[in-house]
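Only one protein chain is missing from this complex, and each of the others stays in its spot.
The block that comes next holds chain A.
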Amino acid sequence: MSVSPEMVVAPPPKPVDRSALIAVGLSLLFVVVLLATVAIGAVSLSLSEVLSALMSRISDVELDRDQVLNSAVVWDLRLARSVTAIIVGASLATCGAAMQGLFGNPLADPGIVGVSSGASLGAIAVVVLQISAFGIWTLPVGAFVAGVGTTFLIYGLARPGREGTDSSRLLLVGIAVNAIGGAFAGYLTYLATAEQLQSLTFWSMGSLSSAKWLTVGITVGPAVIGIALLMIWARPLDLLALGERQARHLGVDVRSLRRKLIFVTALLVAAAVSFNGTIGFVGLVVPHIFRLLIGPGHRQLIPFSALGGGLLVMMADLAARTMDPPNEVPIGVIMGSLGGPFFLWMIWRGRTGRADA
């Protein structure tokens, strides 16, 4: 009974692959939503106005007064904000997919390695202690540094690595460090004045209202490089589904992969949250939806998550700024009201287990 060619059976027909269809549908929806986000707002524009406003900065045409105004609204206010939404959503969703893959747990989110809570603590410290070392940049810089620093602290304390220890130690150390950080944050919040509290609340629920081309310029490069790296690491991420030991048997250097994934995730998430505040659920929900739609393979899951995450944050931000004009509902409120029910649905479907598998 050896493996001789004549004994090889033919595989059964492959089930229909719907991922191409989903990709096309998703891309169309993406373009429509993107156009909607630049058309809808305090000044609502028609499709032709949007297109001519978009063209105005690309081609050399004479503009009348209205067109100059439209062009400014579309380019300087709305498009910068939509692009920010895409960067934030794509970063959070792809990092969520990567962390879920690394920890083998569909309930992991990009904040699992402490970056979000660290960034929150940094932001709270900047506001309450009235630090202003970097002028208007102090808050994002403080949040970024504290977010990345917290992840490094957790990684250093857990020192996952030598054979034997696995990623679960990172989770435990993460819980402990988050508890300590939470206590500091709580104490600082207790010291805060009413005015400071208001701006803290705003930060903790997220808002893209500070989006500018300058912030886009700062974050777009790292985001593109980070997401590209996650795509390059898609195959080893797949093998991690077998567990760390078996992934090593098959040639994945788990220790180095884990270090790289955590480093990139910390940078991407810190960049996303430091300008815009914490935006929950994108990183958890988006990869989960696409795992159900197109399967768990990361070579597809990561690009789909990037597209889907951008789409979701664009839609949430559109809702956030149009539901109660001229005020803005914090984006976290929108996400929570979408993400919460989704989370419940996941639990009811019994898909939450396997965390310990």
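Note that in this section a contact is a pair of C-beta atoms (placed from the backbone, for glycine too) under 8 Å apart; a residue touches a chain by one contact, two chains touch by 3 or more; residues count from 1.
Keep in mind that, in the parts below, contacts and distances are computed from a predicted model.
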| message | Missing chain, UniProt name, options "Heme ABC transporter ATP-binding protein", "NADH-ubiquinone oxidoreductase chain M", "Acetyl-CoA acetyltransferase" or "GntR family transcriptional regulator": which is it? | response | "Heme ABC transporter ATP-binding protein"
| query | Of the residues listed, A:R81, A:R291 or A:R321, which one is in contact with the missing chain? | reply | A:R291
| Missing-chain contacts mapped onto chain A | 1-3, 5, 7-12, 14-15, 101, 104-106, 162-164, 235-236, 238-239, 241-243, 245-246, 248-254, 291, 295-297, 354, 357
